[in-house]
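Beneath this line is the structure, given in structure tokens, with notes to follow.
The full complex has more chains than appear here; those shown keep their coordinates.
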Amino acid sequence: MTPGTETTITDEIVQQHGLSPDEYQRILKVLGREPNLVELGVFSVMWSEHCSYKSSRIHLGRLPTTGPRVLIGPGENAGVVDLGHGYAACFKMESHNHPSYIEPYQGAATGVGGIMRDVFTMGARPIALMDSLRFGRLDHPKTRGLVRGIVGGIAGYGNCMGVPTVAGETRFDRSYDGNCLVNAFCCGIVASDRIFLGTTGNVGNKVFYVGAGTGRDGIHGATMASTEFGEGSDEKRPTVQVGDPFQEKLLLEACLELMQGTAIIGIQDMGAAGLTSSSVEMAGRGGRGLLLRLDQVPMRETGMVPYELLLSESQERMLIVIEPGREQEVFDVFRKWDLSVAEIGEVTGDGVWRCTWHGDEVAAIGVAVLTDAAPKYDRPQAAPAPHPALPEIFDTDPFARLASILADPDISDKQWIWRQYDHQVGTDTVVAPGADAALVRIKGTQKHLGFVVDCNGRHVYLDPFVGTAGQVAECARNLACVGATPIGLSDCMNFGNPQKPEIMWQFARSVDGMAEACRALDIPVISGNVSLYNETDGVGILPTPGLAMVGLYEGPTPTIRGRFRSGLDVILLGAPGHGWLGGSVYARQMGLDRHGSPPPVDYTAEAALHRALRRLVAEGVIVTAHDLSDGGLLVALAECCLDVVGGRFDAELNAGALYGEDHGRAIVAFEPGNRDRVLAALMGVPYRDLGATGGDVLAVGGRELPIAAVQAAWGGAFEGWLGGAGSARA
Amino acid sequence: MRARVYVTLKPGVHDPAGKAVQGGLSSMGYAEVQGVRIGKFFEIELDDAALEPRARLEEMCRKLLANTVIESYRVELL
Amino acid sequence: MSRVGVVTFPGSNCDADLRHAVSLFGMTPVAIWHKETALPPVDAVLLPGGFSYGDYLRCGAIARFSPVMADVVRFAGRGGPVLGICNGFQILTECGLLPGVLLRNEGLLFQCRDVELTVGGAPTPFTRGLAGQTLRLPIAHAEGNWFADEETVARVEGEGQVVFRYVANPNGALMSIAGVSNPAHNVVGLMPHPERYVEGAVGGTDGGGVFRSLAASIGPTQLRAEGANA
């Protein structure tokens, strides 16, 4: 008897697969019969939130996804944007939140591995990684271990792959105490006429399995990511996958080598829901059926059964479709790299996804039944009760708070993290971590790509529409500070339980805010990912739409930096601002971070500022550029000084002027002799003289702090908190 | 007093290092090697007056020495 | 033009960077796959950084048995210039061409950052004209903590085999040793990455001296400008 085909499906089994009774009825209807256990498992992963986007799909359609540069938008493994001269950038961001909470090192590592596969599947060689991390309060007992494990896992995987991690962000909030976020981004470079897709081509084409063997890892991983955490989630622990970056490095090189030739018709990585979702997706895109002989799948363990083979999330595997007659090329390349390779099936014409086990059929489901017939929900939305207004803050000496704001976990130095990441391998990192955005050159061209990832969950919580729009503006501003023009965005929508109308409202409003800002600033959304159910025991996270933006700079490598040096004039670009404190770091330090509303965005002013910044960088007339965001003007000035050099600056000594987080502003510094050229490049953008650099104190409005104290507050906080012995676990 | 704590990957958990060593050995000509799994052990020097050493060591394993999500442990008092 | 072999092991990831640096200094890089049983005609052999075999057992332990290594050892024995950087250094210690071993960093963490190094006086093909200079180069490793028994340390110090020494010790290495040579000085290994700092637009130019020295050691070359954007 073939395992998995004889079990009677009970209500309990349906429930264990995370399917609602309604969804099971839908299965009965579209299938026209009862599924066997193998098929039920297949439905459970294909119809999970993670694979089907059943709660989010109707909203994502509102995002602008096209543009003159967009070669491939959402729907493939990653989006692709044209860079000109035959080059294209392929990128995507993805979440690995739940696995990282359960096993921080491996969860984060396999998240990085997964996103890199999405990129090299398309034929692109990965050139840059970013990570966006969210943790709970510093004094929460789990936080330190999560930080160490997750950072270690990202480092362990990315470093071994030889792909530099060039930027990232890390923030802390009590809402992440029981649900950390790990979002990983990867960008690769591909020849614009050599992009590979996950498709099947003609009937009779051969399906190959390449990479690592299949074990029992992560079975039910895809369903796990779609279920709220709570009591009893520990029992799901054995589903953890262990990453093997060494295998993935071999897989990367072998795939790119095979892609030099013409054997490949389609290629698809096995990510969440492994063999099942990769093969179904390929068949779906190709409009074909597929036959898989499961007994031919390379296995790492003995006694594996079809159900396990189909649902395993073993890492570092790919499916490749080739034309008959090209088999030897595939065998040659993968054997050269000591990887498993097996022919496991073929493309069929009947539109059915079929699996056999030693000749017996164990599953046969119409491809469209698994993809198009998946449920789509327009879940009810409801605006939450309005947030309390931000009370007037009476602070007699706001300047005195500078040190504690610099030591705020969201502001303070994160070198402890990014020093663990090889951010230079590839020898193209022009602007390394620690700046507004990273800048990576493409050898042999004048092209450079800017990378930034950002999200201010406090702003989004207070107003998901305005807060998300503001993040789009901030990302573009960060890119402008290194001279780059935005060419595309990948988003990672981390939200709570979509079955709660307030959460669904947050999600929909956030999508609309992103859409409006992207249209206004002309930035297409080319890929992304949705992670829902980020809550523990009913408490949701701050809505966290992580945004990863890529920009292009063409020209000689710029020398722009984020730090001052001595003898420069400093001006503030943009409108002076209203001293907007809603959602600010300052308000949080006052215990008022869930009060008021986030700063509004003026797209016209924002776009003009970005144009001016880009021109200043390209003309090489400024030394330093840094945008104003978290912590406002005073924090931006302090960050430019750190332990390098001080300066004397004008500003009113009130909280709004010092710490307000209004958008649309940046500081730039230049040699006094370049003033005329700087002002000419502003093209009408308002500016105000702030002062000049020099000396060893940061003096503002008559108050001052030694730059050694600035450095100590900013530089010591994070590492000090992490202090003590390194992790015993590697 | 001395103790030894052995930490092993749970059965079924992927062991990339073990696989790499196995591959290395077989390419060096050790065809008889059919599988390698790698574990670690801790040699722990304890205060002679330590109370309930086994229970304490098992606690250390759960809290620090082993990652019980993917590893199991065994305590041996010498 | 001089031909410089760069070996690619499974898991090497600085091999392309190294070939790029070699070509910037007017030499011809020759990619060598680790399964080759004999070296092609080359004037020098470079072993790149990375994570050969995942660095799973000990860094470099498995790579040392790659088929090509036997010929690398013969090449070194004939006096051919051999340089191992980072993982390449670890491979050279594992196969016994260089003394010592590289243990886990004192702080246990992978570290990617700049360090300052002083260059020793030994006449190696990679440090001609550099003796006594201080270089700023990046490190990127978790296992760069050089260690040897007392006798070996004394010999290495006594015979002038210390080629690079950290100004401030980043990883716990004995005697702050960052790089050593064999007694004949034709085989050198170091943890920092000179190939990463050969262009002014990307990090710095202090690594250029190593390649310029190699170029001068192995033959006449036409140096291409450094510091320019490729």
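To keep things simple, chains are lettered A, B and C as they appear, and every chain counts its residues starting from 1.
Definition applied: contacts are C-beta pairs under 8 Å (C-beta built on N, C-alpha and C of every residue); 3 or more make two chains touch, one makes a residue touch a chain.
Small disclaimer: the values here were computed from a predicted structure and weren't measured.
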item: Displayed chains are single representatives; whole-complex counts; value: A x1, B x2, C x1
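We adopt the following convention: only the chains that are shown with their structure count from here on.
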item: Pair joined by more contacting C-beta pairs (A-B or B-C); value: A-B
item: Chain C residues counted as touching two or more neighbouring chains; value: 53-54, 56
item: Junction residues of chain B - those touching two or more other chains; value: 16, 20, 23
item: Residue ranges of chain B in contact with chain C within the complex; value: 16-17, 20-21, 23-24, 27-28, 38
item: Parts of chain C lying in touch with chain B, wherever the complex brings them together; value: 53-54, 56-57, 61-62, 65
item: Footprint of chain B on chain A - complex, ascending; value: 102-103, 105-106, 215-217, 237-238, 240-244, 246-247, 300-301, 314-315, 338, 728-729
